[in-house]
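Shown here: the complex without one of its protein chains, the others still in place.
Showing chain A:
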Amino acid sequence: MAYSFPEEVLEYVFAFLSSHKDRNAVSLVCKSWYEIERWCRRRIFIGNCYAVSPQIVIRRFPEVRAVKIKGKPHFADFNLVPEGWGAYVYPWISAMVRSYPWLEEIKLKRMVVTDESLELLSKSFKNFKVLVLSSCEGFTTDGLASIAANCRNLRELDLRECEVEDLSGHWLSHFPDNFTSLVSLNMSCLGSEVSFSALERLVSRCPNLRTLRLNRAVPVEKLPNLLRRAPQLVEFGTGAYSAENQTDIFSNLVEAFSGCKHLKSLSGFWDVDPAYLPAMYYACTGITSLNLSNATVQSPDLVELIIQCPNLKCLWVLDYIEDAGLKALPSYCKDLQELRVFPSDPYGAEPNVSLTEQGLVTVSAGCPKLQSVLYFCRQMSNAALITIARNRPNLIRFRLCIIDPQAPDYLTLEPLDTGFGAIVEHCKELLRLSMSGLLTDRVFEYIGTHAKKLEMLSIAFAGDSDLGLHNVLSGCESLRKLEIMDCPFGDKALLANAAKLETMRSLWMSSCSVRRCPSSNVEVMDERGHPDSRPETCPVEKLYIYRTVAGPRVDKPNFVWTMDEDAVLRLS
């Protein structure tokens, strides 16, 4: 069969397809398209590092320049995945070193990265440009020193919420004097102090620097010097934002911030002294993203700052903002798209702030573009949820955490089934949902019926029986990731929906009632010993099921067991 277009033309056309889904679809059209596409794919996304092996990836895609890999399941963020579970990046890096010498970008999330991996990558990829590590761990500042010293063309070094063993701050001083290519530096998760003079010189000599997120150890008096050297900054994160009473610091800050005419994003703000917040006002007109989730100041000071940002699209803030502060958003920040309210005292027995469901209701009513919500609070009602759902049918992410597990509707004492039911019914484009509060099997009926676009669902302390899980697995057509903790779901729903599990990236169940599982790639985590060593009626601690073409993994720790095919046949 003759080709309709020469290969070069097809390649040229494929280059316009940036979405992985589109690329994957193209590769399924016919064998020749599969071949052409695989030779010209430059960017790879691997949502689960155990779904495929480095060898398989390299065999299929020989010319990759950028990889993004995710490792541990999401609940690892909340300490539910034991230490030593896996997600080591070293095998990936060592395989890529041999096959992708021109690799430019590595982005990792929830993976274990060692200094050895960082050193290997820094010395092997001559054109390495971008390193983004999100929620990763396993490395020290020595690993960062290798990156700084060896990656001559580095553009981005972005450490987001990583757990780094902080030996000292002098890794930063390893950037050579002739290194000028830096565009983005995010060191906000590091503890120790870097040399300020080294930092200033680095900032001075990198004219393309647009993102600079400092760590807490950089005191506020150092900011003016840094900002003056980088007035082109678009994203800036402060360090500790307070100082002993010195009036010239304030005026220096005002001058420095007003010189930054391109700022769109601000973050940092540890240890805030509210008196220093107004220094930023001149920079606020262009701000679209404000991360105040470290700022322990009270509502009036927070509001004063937020209302200076009429173009605000994304706000992360502590619950110190209170209902009163949230009321200001519709009037001053009409374009708000994303709101995250974090708890200042998640383990306190009593509420320490006056933040209730009302704050969220007000924002939902007055901010027409609101589409993404993460909200921690201590009380909720079905009425409020129904109002929110009706106000904002354009929601695509809704994550609500009512701090008390199984808290009912505080007005009627009923479960919150109808409230969340309204959310899934009205918000037809909902992609991600996290629920909390008192929930019965009914809410899962609603979800199975309405949440057709839902891709990720997180549940805790909810449901009454396997019927709940069955409704989700059989009804949610687009479901890719399901994570469940402390729900009375057992084997039945899993057995009845075994085929569904093949269409999903992963399923996590911990502290549920699952004893045996039908799927072939199931990891059982149990620190008490092999599942067979306990009576059949005893549920497993944790279950992690994911689809894979790589077979059972070879780097399992001693508390993880995988079920093999024989076991599956025997037990079902």
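Annotations
What we mean here is this: a residue touches a chain if its C-beta (ideal position, glycine included) is under 8 Å from a C-beta of that chain, and two chains touch if they have at least 3 such contacts; residues count from 1.
Note that in this section contacts and distances are computed from a predicted model.
Missing chain, UniProt protein name, picked from "Auxin-responsive protein", "POP1 homolog, ribonuclease P/MRP subunit", "Small ribosomal subunit protein mS25" or "Electron transfer flavoprotein subunit alpha": "Auxin-responsive protein".
Here the missing chain is touched by one residue of A:D271, A:E338 or A:E445, and it is A:D271.
Checked against the hidden chain, the listed residues A:V26, A:V64, A:L133 or A:C189 yield one contact partner: A:C189. Considering the whole complex, the residue from A:P224, A:G268, A:G325 or A:P408 that touches the absent chain is A:P408.
Checked against the hidden chain, the listed residues A:P6, A:G348 or A:P393 yield one contact partner: A:G348. Considering A:S4, A:S18, A:N79 or A:S533, the position touching the chain not shown turns out to be A:N79 (whole complex). Taking the complete complex into account, A:S173 is the one of A:S173, A:N186, A:N391 or A:N497 that touches the chain left out. Where chain A meets the missing chain, the touching residues are 75, 77-80, 161, 163, 168-170, 173, 189, 192-193, 195, 197-198, 242, 271, 293-294, 296, 318, 342-350, 352, 376, 401, 403-408, 410, 413-415, 434, 438, 440, 458, 460-461, 464, 485-486, 488, 510-511, 527-528, 541.
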